[in-house]
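Partial complex: the chains shown occupy the same locations as in the complete assembly.
Chains here go by letter, A, B and C, matching the order in which they are written, and residues are numbered from 1 within each.
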Amino acid sequence: MITEEILKSVFKPHNLKWRTAITKVEPNRLITRGYLQEELVGNTSFSDMVYLLVKGKMPSKSESKMLESVLVSFCDHGVTPPSTQSARIMASTGSPLHACMAGGLLAFGKNHAGAIENSMHLLQEGVARTPPEESLDDTARILVDEYMSRQEKIPGFGHRYHNADPRAPRLMELAREMECLGRHSELALSIESLLHKSKNIRMNIDGANAGILSDLGFDWRLGSGIFMIGRLPGILAHTYEEISRESPFRKFFHIEEIYYDGKE
Amino acid sequence: MITEEILKSVFKPHNLKWRTAITKVEPNRLITRGYLQEELVGNTSFSDMVYLLVKGKMPSKSESKMLESVLVSFCDHGVTPPSTQSARIMASTGSPLHACMAGGLLAFGKNHAGAIENSMHLLQEGVARTPPEESLDDTARILVDEYMSRQEKIPGFGHRYHNADPRAPRLMELAREMECLGRHSELALSIESLLHKSKNIRMNIDGANAGILSDLGFDWRLGSGIFMIGRLPGILAHTYEEISRESPFRKFFHIEEIYYDGKE
Amino acid sequence: MITEEILKSVFKPHNLKWRTAITKVEPNRLITRGYLQEELVGNTSFSDMVYLLVKGKMPSKSESKMLESVLVSFCDHGVTPPSTQSARIMASTGSPLHACMAGGLLAFGKNHAGAIENSMHLLQEGVARTPPEESLDDTARILVDEYMSRQEKIPGFGHRYHNADPRAPRLMELAREMECLGRHSELALSIESLLHKSKNIRMNIDGANAGILSDLGFDWRLGSGIFMIGRLPGILAHTYEEISRESPFRKFFHIEEIYYDGKE
């Protein structure tokens, strides 16, 4: 006789294999975070969708606009980033488009896009340990002193190509206009003010976006994810440019530029 | 006599290693496709940027809105897609976020997101060989007959989970509203009409977006790239859900579910 | 009456999700292709294992030695290959080791390691369509004429750095010594003889290994897989060299080497 035990044991292997609160898939019906997909399409912006997917609820109008500005600010930095170089090198070998784009993302290590996560972490910890009624200037000073005494760079400040990254002040200005500038951005601005005076170092795009994304309530572990969403179109454009304008399997370096210092 | 100019010109190929028409990088100045980045940020939508980066010029308002709808329609399909499964499996191993997202994209093979490229290719060839003044119904009939005689599925039609993919008619409706529905979408609709009558098969999201992206002038080789841009937020959301809700290194399959049919 | 057996059989497809003939995993017991793993360890060479895993049986002694030579021949080509460059660029960004090594493999596109698959495909088709008692010289001539008339390069011949790739004759010599030189290698040698006379082009490492691997009975679709196994140690060595000898996030290109030819 089939008992409850037997039934349960038969079905056990495929119980609760996957659990998700993001999208419900039924035949002819897709519900994402409570919304029918056919109602989302045409009625929501791309940044609404990013916010909805990741945070589980719709952003306000200004939050959505702010997030869109963040995404747009990550768009492209020519062929200088290692992610773009990797994607183009792969495209040159005839690797398919999806592999080139994946390859581009693999170059988002802690020294590249990782900076934004570290910057968010720093700002979120700084704000968390400052009582809400107190100014963040003291927190900024302590942080700057800490990093300086360890002779470390503060993530989100300084840029290897720009003395004054033009994207950072623009983003801060927008955050102010859209009333999205909160405690985390304030702390970033306070740090910048100290670094600028003492070392002529300014906030870069990572620092600005770290402040804004933290003010929008994003977990610091999502920072490089948002960066990747913003940068993927640039990586696509470069992959396509490589395929359509350059000869396949070109030499990115001349043999004369390579210095061998091993055993002969 | 050898002048500095001559010397420089001789070594020019060495110096100009990289060529790009996408973004000019100068200290404190970034120009993308002719626009200063600080002017793009806050003034352009994300879909504007995708269009600008890839096609080199700004879209019209309706083109931008249409592309945004395409991107949003790709947002997520729960945990059924292999790309999402791969990203979550990697996240479970403790692989970092950027590696999980790259890993998700590696699952966009020709049977997954590849369908959109094949569908675009098919529609672009079909429209190209039909004189502009002629109806596309004959072209549709020839295509359907060709695939049926080879017993192949036409890319962009039919879905393994949906008999009637709810996203496709919504996208067609929007394309019509925004006056973005051109010859490629017409061909797709004509194919659907034949397939629906004879085999009860309908257009899926790939077919709808293949028509729309082709009408927007995108090279078919960019199809899966646009899909990846649209889906990356979903992959981020799932990676984050895996990290934040599930135990690390969980077993995705029970050992009892594995059948060994090799040598003992 | 519904018994436990019937119930189980009904739900079987759910339970046996995965099927494999490679390794049986039981608690405290691992059987690979019929061998207990603890008996393989210490008694079989690495190339035995590659052969056993992929082909399902143990190689002969000379087959194993031949495959080992193939693997060793793929070891490294300095920093000229795009796969090595990609892995190092990623390492420089602080991406973790496993992501750098994966990134290296993503650069094995059809113009890089893909050549070996194309070469294997060509040789396997050439041998298949030549009756066993006939000489392969005519087949070689037809192939060479075909490619020349299409002005295409024959995969496996010619090298962008070497006029006479030193690895190819060495591999052919070893194949002869180990009595592993069969019809596929003969065809490759016959093609080389024609190309050498008419265009001073010689067999490269891909051509030599394509012949040998085909003679060892490997499906052409496995060619780049074997290449990757052979090259992964080189990619590891370079990734480690980048991490241990170079400064993090170094600039691989100077901004002056980039030529912008887009809109200003």
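The rule we apply is simple: a contact is a pair of C-beta atoms (placed from the backbone, for glycine too) under 8 Å apart; a residue touches a chain by one contact, two chains touch by 3 or more.
Computed from a predicted model, the values in this text were never measured in an experiment.
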Q: Fill in the total copies of the single sequence across the complete complex, 3 being in place.
A: 4
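The working rule: only the chains that are shown with their structure count from here on.
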Q: For the copies subunit B and subunit C, give the interface type as same if over half of its residue numbers appear on both sides, and as different if under half do.
A: same
Q: Express in whole angstrom the distance between the two chain centres, defined as the mean CA positions of subunit A and subunit B.
A: 21
Q.
What's the distance between the Cα centroids of subunit A and subunit C, rounded to whole Å?
A. 36
(Q) Can you compute the centre-to-centre distance for subunit B and subunit C, using the mean CA position of each chain? Integer Å is fine. (A) 30
Q: Quick one: which residues in subunit A touch 2 or more of the other chains?
A: 13-14, 78-80, 99, 102-103, 106, 108-109, 161, 252-253
Q: Over in the complex, which subunit C residues touch subunit A? Could you list them?
A: 2-4, 7-8, 11, 14-15, 78-80, 82-83, 85-86, 89-96, 99-100, 102-103, 106-112, 114, 160-161, 248-249, 251-253, 255, 258, 260
**Q.** Interfacial residue positions of subunit B with respect to subunit A in the complex
**A.** 14, 17-25, 27-30, 32, 36-38, 40-42, 44-47, 49-50, 53-54, 68-69, 71-73, 75-80, 97-99, 101-103, 105-106, 108-109, 113, 161-167, 169-171, 174, 219, 221-222, 224-226, 228-229, 232-234, 236-241, 243, 245-246, 252, 254, 256-257
Q. Okay, in this complex, where on subunit C does subunit B touch?
A. 15-26, 31, 33-34, 56, 95-96, 98-99, 102, 106, 253, 255-264
